[in-house]
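Structure, as structure tokens:
All protein chains but one are shown in place.
On to chain A.
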Amino acid sequence: MGKKKRGHPDVEELLARPWCYYCERDFEDLKLLISHQKAKHFKCDRCGKRLNTAGGLSVHMNQVHKEALDKVENALANRQGLDIEIFGMEGVPDDIVQQHNQRIITNFYTAQAERHAATGNPPPGHAGGQGPAKKIKMETPEELKKRLADHRAKVAQIKANGGTLPVPVVVPKSQQQQQQQAQVPASVSPVAGQSPAQGASPFPPPQPGFPYPPPVGVMPGAFPPPVQPGVVVGAYPPVFPPRPTTGGTTLPHMPPYYNGGPPGGGGAGGYPGAASTVDELVSGAARQGGGGGDEIDQLIRAAEQGQGSKPPPGARAGEDAGAEKKGKGKDKHMRMVYGDSEVSPEEKMALLPRYAVAAA
């Protein structure tokens, strides 16, 4: 079973992309991110020197230009501080990382839902609709999550053991059953254990008779498939357990409830996206889908609008020196403080009575 390449990246790829703390832009690789930061956030507006960090720029401004740096240029309003030392992805506070990942995931599922709605295709798992769906209809989101956690533990173990069967671990009985369920595809399908993306997938692994994972958290059947064109965009809740920062294949990085797997709803608490009942899921989806994104999204949009029309002051003169050929439409808006191209200011001044020459 080869992995199907779609036109759009999957959520794992999106999460793995390095991104800029100051402006939330993401990049193909770390090098690009670092050069972006040097050019956009750590560049001296006096001499154009590109520093590695905000602290470095501050020292440079102090020593070379005898000026104090008060904020990071081109940063989102609440990220302009100099107190955090950022270099590439290093130094980004954990809560910001979580927030960012949550945002990526939310956007991903919103976009996915939009694609489904636009193409009219049912989401994977909703194809048949009837038979197998009924079987797992009774699973609550907690059970789904628990199953997922168990599966990941299993995958990690398999990996740790070099791909052989896991050493038995002490697992509560109720979970053991599910674990066996989960284990089947992991050993049957050769791809499952090898592809990092698959290994890190929060979806339950493929099950016999149910080839595609259902959308997260939603019980197939409990939710009508969006075949009609009038379906609400964003009906697929962007609910998803928050992701660990790394690829997610390693066990220690998992949020605590992955390991404990408490049977109650308590494990999902504390994360906005992780609702514990279907009702919450639905309402949460409506809120996030309809609301058009969270605070950061709005900040970014605002910043993009601001930047699109007007580059930051100060940066321009420096750029001009290097790139005088940038013939931009900007010139239309320019206002010259002295606009007469025929008569010089001195000639006009010479006409003023106060400069009149006394007769010889």
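Worth pointing out:
In this section, a residue touches a chain if its C-beta (ideal position, glycine included) is under 8 Å from a C-beta of that chain, and two chains touch if they have at least 3 such contacts; residues count from 1.
As a convention for this text, contacts and distances are computed from a predicted model.
A single chain of the complex does not appear, and UniProt lists its protein name as "WD40-repeat-containing domain protein", one of "Autophagy protein 5", "WD40-repeat-containing domain protein", "DNA replication complex GINS protein PSF2" or "Cytoplasmic tRNA 2-thiolation protein 2".
Of the listed positions A:47, A:118 or A:160, the one in contact with the omitted chain in the full complex is A:47. Those residues of chain A that touch the chain absent from the view are 46-48, 67, 309-311, 313, 316-318, 320-322, 324, 330-342, 344-350, 352, 354-355, 357-358, 360.
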